[in-house]
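Submitted below is the structure of interest, expressed as structure tokens.
Of the protein chains in this complex, all but one are displayed in their positions.
Letters A and B name the chains as they come in the text, with residue numbers starting at 1 for each one.
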Amino acid sequence: MENSMGDKSKGNGGVGTWLLTNLGRILISLVVPIGLFVILWQGFMFLRDSNAPQLVLVLVAIVWGVGGVAALFWVTNWLVEKMPKEWTRRIQPFVFVGPAIAIIAWFLFIPVIRTLILSFQNDISNAWVGFANYIFAFTDRVMLDAFRNNLLWLVFGTFFSVSLGLVIAVLADRSRYETVYKVLIFLPMAISFVGAGVIWKFIYAYQGLGVGIQEIGLLNGIVVAMGGTAQPWLTQAPWNNFLLIIIMVWLQTGFAMVIISSAVKGIPAELLEAARVDGASEFKIFFSIIIPSISGTLITVTTTIVIFSLKLFDVVYVMTGGNFGTNVIANEFYLQRFTYGNAGRASAIAIVLLIATLPVMIYNLRQFNERRAF
Amino acid sequence: MKNKNRFLGFLGLVLILSMILAACGGGEEAAPTEAPVAAAPTTAPVTAPAGEECGTGAPIIPGGDLEKAYAGEYTGTTVTMDGPFSSNDQVKFEDAVKDFETKTGINIDYIGGKGFEDNIGVKVDGGNPPDIADFPQPGLLDTQVRKGKVVDVSTFLPADYLAAQYKQGWLDMAKMEAPSGPITAGIWNRTNGKSLVWYNKKAFDAAGYTIPTTWDELMALTQQIADDGDTPWCIGIESGAATGWAMTDWIEEVMLRTTSPENYDKWTKGELKFDSPEVNNAIDNITKIWFDDAYVKGGRAAIATTNFGDAPKPMFEDPPKCWLHKQGNFITSFFPEGLTPEVDYDFFYLPGIDSQYGSPFLIAGDIYAMFNDRPEVRAVLEYFTRAESIKTWMEAGGAISPHNDQCLSWYGDPMEKKIAALIRDASTVRFDGSDLMPGAVGAGSFWKSMTAFVSGQIDQATALQEIDASWPK
Partner (left out) sequence: MAAKAQGFQKQKRTSSILLNLTLSIICFIWLLPVIGLLITSFRNSQDIFTSGWWKVFPHREYQNTRQIILDPSVDVNGPMTVEGVTASFDEFRNGVTAPTGEKLTWYGNKRTRTIDVAEQKWVGFSAALSLKNYISVLSGKSVTFTDASGREVVTRGPALGSAFLNSLAVTIPATIIPILIAAFAAYGFAWLNFPGRKLLFILVVAMLVVPLQIALVPILQDYTRLNLNGTFLAIWLAHTGFGLPLAVYLLFNYIALLPREILESAFLDGASNFTIFTSLILPLSIPALASFAIFQFLWVWNDFLVALIFLGDKNRVVTSALANLVGERGQDWHLLTAGAFITMILPLIVFLALQRYFVRGMMAGSVKG
């Protein structure tokens, strides 16, 4: 302290002075993060090696994980705010977005680069094959089928999920039993894919024709009860694609509904009341007040579901395994990667998938600019 | 696999070997012992002596790691093992290695279960492979071998030791091409028989049908059941993403019965085209049954929508809705609960077609491969080359041993004992062809194109040409 006083009295400005003036602060700035780090590290070691009862471990894990991240943000920000104003202004944004960027880069971006490299290599990634995998991706009969089907999924799956989600969100908003309806629509989302696969098998099941055969599928049960003949629904291309899309709509409408519902709640009640008092019909209110007010959310939801429908494979994998002309790109990716062990082709398919979403991304960015979100 | 007699006889070889190696005198008339076994109502007296002679096999490799393990050198180490089996099988596996664990102090940690096939590649590529993995399909292992990730077991298991423990056919199938050259990629620990036709014994006997011993008799029985107003066959090939494999088993069976084993081997290696007279002929034989709506429960259209595990269930309804079901021995675990083997259900051998090819038998099996080369892992793998490693599993039912040093008397399940004997007596034994083909064919186009063919989307020629086109170049 003595020293720093002396320095200051000499009037020599610059970094050195500042450094010394703030020695105490710097020390604290070092001690706090190091302390935090030590605490987190101890927690990690405890979790990894401890033989404590499971319940204790689980509780410690939850507190450690959630608290740790919050503490990291707090401490980093505290550090940054200790810096000179100008530095704070420059660095603080990176404190905010930095962790997200770093994690996304680690878990997704770098793997994408790696995938790009693999897509130019052979099945076990030990030789270069040029564009052969891409030629496969764009010429193989299976892939062409998959592209066609994905288009169906994208158009019909997205349209019905979003529009049903919107209608239900808006209608339920006015009902006293809102929660009940929303829970029921949401229900399918909570079911695991395996469970969902089982139950839809009980809807589309076909037992065949013959004496004494009882249909156990609901759809054929209805058809037979009405005097018709049972059909092997899932094997009849191209209609089976629509039957599978129904499953996706059943699963995803809940997603659209929840997001849209939270946006609908954001529309000021006075706005709606005013329109009603002016005698506007409900349809008019729907189209000229509600939709414009939540257009941003609608675009978000649509984008998300479009991407879902491109990435979707669970429904197809569980229901038909891609047979009977129902294959989709993501399912073919999965088969190539895990069943056939062809990393090259699988990577090329993944990159094609990535490229397929570019138009959606570009549209989104335009929207942000228009809404001056940026 | 040129010599079709290589697979001749389990017990026969077992006993001959035990005579040579253990210099045990009492083993004369080794092979024929099974005949009186089948005839005699009580099997115990006949097989009991065999039990004493068999089960010894080749001596533990002197100076090898298994010997050191039994000496307690590796106490406290852990060997992780991954595989596709779970539930009952996992319990039986753990029970089977318990004795070994106590004696050696090595802990075998089985971490497998559902999803093994999908994630083993990720684990290996990600640098976190198990020490030992159980591959139900050699084709799946082949992918890892080609990447150079698998330890060559011949580096510590001498060829003469392996030759004493397994018949040459098994060893040939374990030879795979690594970047460094051909290696022995693993050892066989379990097998299962496929050439079996299951039936509801009570109903079958009540109806007065007789077991067919030739293909013509089988077709006559089929017609007879149909004439009596029932559908003879229970067939289902749906299996989620693996839909179609049950059809490929049928094709392999008929291939073995209508063409030479050499042609079969060429076919599994891609040297004989799918769109060849041989394969076409095999499929024609099958479609005579499969595509006749009067022969198949639910008709042809129901085959692709019926799950393979659900397919045999109508046999046990009252009255049965179908009568015959061809499937491997594992299918009994899909039968309704509470049925007794040999009382409620039984099987007969799927008869041969062309007499010049005798009575071939189709099998499948689990190959154990090693990813980490540590002494204790070597010890465990050497242990798995010995039939005693699955002895209690055989006794509990659920495992058929491919080892030479097994004893028929160990089988607790009468069905499995019969199957083991059938495999022994077969003139030709061949491995499930689709498991040997590259994944893109054997777990891909072969299944998918055959499914499309059965469901009527494409015709036979298109299906076969598509499979040929998909063969990796």
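Here, a residue touches a chain if its C-beta (ideal position, glycine included) is under 8 Å from a C-beta of that chain, and two chains touch if they have at least 3 such contacts.
Small disclaimer: the values here were computed from a predicted structure and weren't measured.
Undergrad: Who does the absent chain touch among those shown?
TA: Contacts of the omitted chain with visible chains: A, B.
Undergrad: Quick one: which of B:Lys114, B:Lys175 or B:Lys288 touches the chain that's been left out?
TA: B:Lys114
Undergrad: Decide which residue listed in B:Thr75, B:Thr155, B:Gln168 or B:Ser333 touches the omitted chain of the complex.
TA: B:Ser333
Undergrad: Tell me, which residues in subunit A touch the chain that this view leaves out?
TA: These residues of subunit A touch the chain that is not shown: 44, 47-48, 54-55, 57-58, 61-62, 65-66, 69-70, 73, 77, 81, 90, 92-97, 99-101, 103-104, 106-112, 114-115, 164, 168, 171-175, 177, 179-196, 198-200, 202-203, 211, 214-218, 221, 250, 253, 255, 258-259, 261-262, 265-270, 282, 296-297, 300, 303-304, 307, 310-311, 330, 333-334, 337-338, 346-347, 350, 353-354, 356-357, 361, 364-365, 368, 371, 373-374.
Undergrad: Contacts of subunit B with the missing chain: which residues?
TA: On the subunit B side, contact with the omitted chain comes from 85-92, 95, 111-115, 118-119, 122-123, 125-128, 207-208, 225, 227-230, 239, 307, 309-310, 313, 317, 319-320, 330, 333-334, 336-337, 391-392, 395-398, 410, 412.
Keep this in mind: only the chains that are shown with their structure count from here on.
Undergrad: Under the stated contact criterion, what part of subunit B meets subunit A in this complex?
TA: Residues 117-119, 121-122, 140, 143, 146-147, 179, 229, 231, 239-244, 293, 296-299, 301-302, 304-306, 321, 438-440, 443-444, 448, 451-452, 455, 457, 466, 472.
Undergrad: In the complex of these two chains, what residues of subunit A are touching subunit B?
TA: Contact set of subunit A toward subunit B: 123-126, 141-142, 205-213, 232, 234-235, 237, 317-318, 320-325, 335, 337-342.
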